[in-house]
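The complex is shown incomplete by one protein chain, all other protein chains being positioned as in the whole.
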């Protein structure tokens, strides 16, 4: 099956200690992306690869420097230089691959990378869309390997064990990385936090719960108090980009730009 | 025309005695799938090949072990070890190939396999969607070869002869295997049982009628009384998977999972 | 640009005398198809090539022999064996290529064939959809070559000269064969007859007008009185096939067959 991804290496390829790959792309409540962006920021992770495809949305976004930006899909890494701490590969981006086939071919590329760096496991993150804003969002777990799954539903991690019957299908990279991973011999789990299913909702609380679970599991020393208003505003801006990239369809008459409408967003 | 299917061999390739390939993928009333799944269970058929493609739905399903599952398309075989009984190749799955091109390329692969195993014929199965639940569902037949067709509308099989004017086009693998089969020199018939056309209806009665026809034709010793409540419940669960995989479209904001709604299903 | 068409040669490739290719695929009022099917029947033309693609509708039709049929795209030829009469290549079918790309790649194949047989010109035929049934349908002409166009709007042919401003874009094979033909150095005209734009209308009168123009131009001795009720019924059946093949979309739950609804058709 042909690769349609252009992968640019942004740094010297590092030696990593038993790394874990954590995925956090846009999705319901953006909880996964918020969590992974926080880790990248917090750990000053370095950009390793950028991913590009001709199936990206055919539009650009104007940033605060008045310059254009194309959608990003990026993999960062963090070396702790501590043999007791697993190093990190952190997958983030502005968009999900746009169609089924791109989603699969993207996940094939990510799985090759996890093998190249001998990742011990993949952790995908995402939201479970509820019809109301959850007061205390729970985190659920599923996986593609019985043994790995059990490690993530141990009592001390405070993760819900019983996800069967609770959620419908897991859509997008968070799901396909695990499904395809099983075929390709890469083990992984998904951590899914409850959040409000509204398209403009930013699931900060859900994201914090995801980070709490990761901290309980790996003791990275994540300082959750740092999830300040500033971060919320950055993520709010990122979510708007995501939304805008996906809102436009292509016809000759729609080519060009549209005067911006005022967006409202829910943060919680 | 390029193959886009990844075919995994799950067992040593067996020697089969004049095998018949019976196809039963999801469709109207799921009658074909129910019938073929029953044969696989009843005959303890062995998995031979699994089929995978990047055009599968880009989502995973969580099973009762809380682990993820990808949609399946599988070919099983049954050796009877009896020169009087034709061996079986049984094609089942959770989904139909998702688009026109995938349907054709999948059928090309299946036809290659029928040639490799020197199948005497293909039997595709499916439903004829009625607007009401049929009390005594009839089974109709069509085919891609005059002579083979006549064998299946002999009086003793209790199959309706005159399908022309009764049904519209036969959509999906059940139809294309025959149409493409004619081009590729593979003979086949379709057995189509009346059923209720409602998306949540499980056509158990129609499936039984299909099995009755197969038993009348081949004398495999199929025990229809075994089609118990348990089987119905298993199929009900499978149908929900099929439905869920097909219900989700891909956008960044929909990526992740949705809290499950209560499904109702009609069984009859 | 890759070919995705499977072309089967159905007869020994003939030597043809300055042949003209006339295209008549399904379309508005089916006028082109009715006219070309009539010529094939009338001249007992022989099948030369059949065309097949994985982008065909993924369904089969049950014919009056209770056997399945796949959609056809076929090229026939007629040798008159008379150096004063241009031989004919006649393109007919049950469907138009299903999407933009298939339409272009199909036309590339047809243009290659017109070059191989050194066709002097291509004549595409089709309808101009009006909002009412025209009493005396007019025939309009356009083309991809000034000189050839002038030959078809000579007084004696009774073709309308001024099509500019009368019709919108010409969609499908009838248009693309001319547009692409210009690029590939193949000259052609389109003959378009007024007809009623209703999806179930059979434009017999418009088809007769097309044949009248062809007879005026080439003196083939076409006997228009033969366009009997029988032919109308055959075409009516063909139109239903076309309609059915296009009416079905693919999902697992729709796979199989649907009990036939009663179709009504307008013939005029």
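The first chain written gets the first letter, and so on, giving A, B and C; residue counts start at 1 in each chain.
We adopt the following convention: a contact is a pair of C-beta atoms (placed from the backbone, for glycine too) under 8 Å apart; a residue touches a chain by one contact, two chains touch by 3 or more.
The structure presented is a predicted model; accordingly, all values stated were derived computationally and were not measured.
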Sort by label and list the shown chains the missing chain touches. A, C
Of C:170, C:227 or C:255, the residue that touches the missing chain is C:170
Across C:112, C:182 or C:260, the one contacting the chain not displayed is C:182
Specify the residue from the set A:9, A:63 or A:118 that touches the hidden chain. A:63
Mind pulling the subunit C residues that touch the left-out chain? 1, 25-29, 31-32, 95-96, 98-101, 103-105, 126-131, 141-146, 149, 153, 161-176, 178-180, 182-183, 190, 192, 194, 197, 199, 242-243, 246
Per the touch rule stated above, subunit A touches the missing chain via residues 4, 6, 52, 54-70, 98, 244-245, 247-248, 250-261
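The rule is short, and it goes like this: only the chains that are shown with their structure count from here on.
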Averaging the CA atoms per chain, pick out the one whose centre lands closest to the mean of every protein CA shown. B
Rigid-body rotation angle, subunit C and subunit B, from Cα fit (steps of 5°): 90
Where the CA atoms of subunit B average out and where those of subunit C average out, how many Å apart are those spots? 37
Rounded Å distance between subunit A and subunit C, as computed from the means of their C-alpha atoms: 52
